[in-house]
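Sharing a structure, written as structure tokens. Questions coming.
The complex is shown incomplete by one protein chain, all other protein chains being positioned as in the whole.
Moving on to subunit A:
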């Protein structure tokens, strides 16, 4: 009886890696595998609702620690990769983490940890049985997998994992509005995934590989102009996933349908994977396509920046309005991509972190508002300042953070983006980014004025005290107000002390602009030097 790594009488194929893999390199697997296995265990324990929350919390805590260790490792020693199943890189599927992907993965795990606490304030026993916690874990596995994978087809698989998990979370209450939202969300996302898959097929036909590092190496030798068409197809697919104008309609149509905690996760995480994929395809995989598509990206970024906050102003449903603010953030990130210099990507990375944290917190706060007012229709709300002043302070802080007013977190990324625009003498982009800030603050403060400032409901009774507002139940105070409050406090402090964010964003931008490091990490540095 002997354990061997190869079947008997079989020579070691030349495509296998020789030598051992250190257990420390497994760091890149844990952020994906931990939530995955946690979800599997929780699905098996579906008859034990009392185990779900503590177990999910423990798994998420471990995932956060793993992500943090991975991030520190990547910061210290450069990109970390592992190719599955001991195969050599272009044959095996690689996971690859550089500063950008490790940063996004870390923030995602942090957000999920906060949300899993918030979930305890609103979850029903029935929902628990249908797999609320496993689906949240699976969603995190999909998001982290999308950030950490180094293979295009594998990225598609993680998009699917995300889609399935988010589908389940969207419909888990079974209300009519949820099914309506799920159809719109599902249709447009499936369409985007199909475009993505077609683009993958063309890429394989043109370049002959789907490993991202390998594509980056081989694309310069592709002479066919068709590579630009493939890049445009990728752009279409990922812009749809990121909800950039004019493909944004699915987001506000679906994000207000599920439980507030679920829409908070969606707003924080899902669209950012699309943005991340855009950065990867247009700056690492097919870098020549960036100059080619730059005008298009600029136009789309400009429209998204301006029209999204205008859309938010037109909404009377608080969560739908927030959906438009998420899209406005996507516009700012697209502006960073359009500018495309290291400073631009620096702005993009920091803005993405800001948007993940702030949008999640906003949805959580609005979830509590809905609990108190019994509706998300801002015409029927009002007078919440009197009922819960803490909530109103949190909300206005977050609105200013989204708009980018100093000294809050959102100010710093916008400053970097403006600086990037000025460096490139792209004054159009600069003015649109600033216009977005003004419009966003108008849209946000309008929400605040309606929900909190006004005494009562809209109409003749607006001066009278709103009697429909109920105080938060104790459970919502402990599990709802506290996690949301801690997140807002974190955002506030991070805005006052922006150095860590700056450092993280700068290293991420540097990593994107030095693909040699990334490619070298996947293939081994000597092998690349020989080519």
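Going forward, a contact is a pair of C-beta atoms (placed from the backbone, for glycine too) under 8 Å apart; a residue touches a chain by one contact, two chains touch by 3 or more; residues count from 1.
Methods note: contacts and distances are computed from a predicted model.
Missing chain, UniProt protein name: "Na+/H+ antiporter subunit B", from among "ABC transporter ATP-binding protein", "Tryptophan synthase alpha chain", "histidine kinase" or "Na+/H+ antiporter subunit B". When you scan A:37, A:295, A:314 or A:489 for touch with the missing chain, the hit is A:37.
From the options A:31, A:79 or A:134, the residue with contact to the chain not on display is A:134. Among A:46, A:380 or A:446, only A:46 touches the chain that is left out of the view.
Although one chain is hidden here, its contacts on subunit A can still be listed: residues 1-8, 17, 20-23, 25-26, 29, 33, 36-37, 39-47, 82-86, 92, 95, 131, 134.
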